[in-house]
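Missing here: one protein chain of the complex. Every other protein chain is in place.
== chain A ==
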Amino acid sequence: MKAIKGVLLTCDSAVKQILLTMNEKESFIIEDLDDYHVVIKADEEWRVRRELEAELEKNTYSLE
């Protein structure tokens, strides 16, 4: 039996795919659980959130 400290991310499958792509550049995923859940290293959470935010922002268009 093993216990690994981490952060459980719950997300939709689109975000999950982006996370997987990001993981290829710089690995932070501890365990890929299923379509909606991944466990990542606790100290990487804020970096991942920031980068994901930037990635999602590319897909939105503003009228201004």
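Keep in mind that, in the parts below, a residue touches a chain if its C-beta (ideal position, glycine included) is under 8 Å from a C-beta of that chain, and two chains touch if they have at least 3 such contacts; residues count from 1.
Everything below uses one rule, namely that contacts and distances are computed from a predicted model.
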Task = Identify the UniProt protein name of the omitted chain, choosing among "Ribosomal RNA-processing protein 40", "Ribonuclease P/MRP subunit p40", "RNA polymerase II transcription factor B subunit 2" or "Origin recognition complex subunit".
result = "RNA polymerase II transcription factor B subunit 2"
Ask   = Which of these touches the unseen chain: A:Lys2, A:Lys25 or A:Lys58?
value = A:Lys2
Remark   = Residue list for chain A contacting the dropped chain reads 1-12, 15, 30-31, 33-34, 37, 39, 42, 45, 49, 52, 56, 60, 62-64
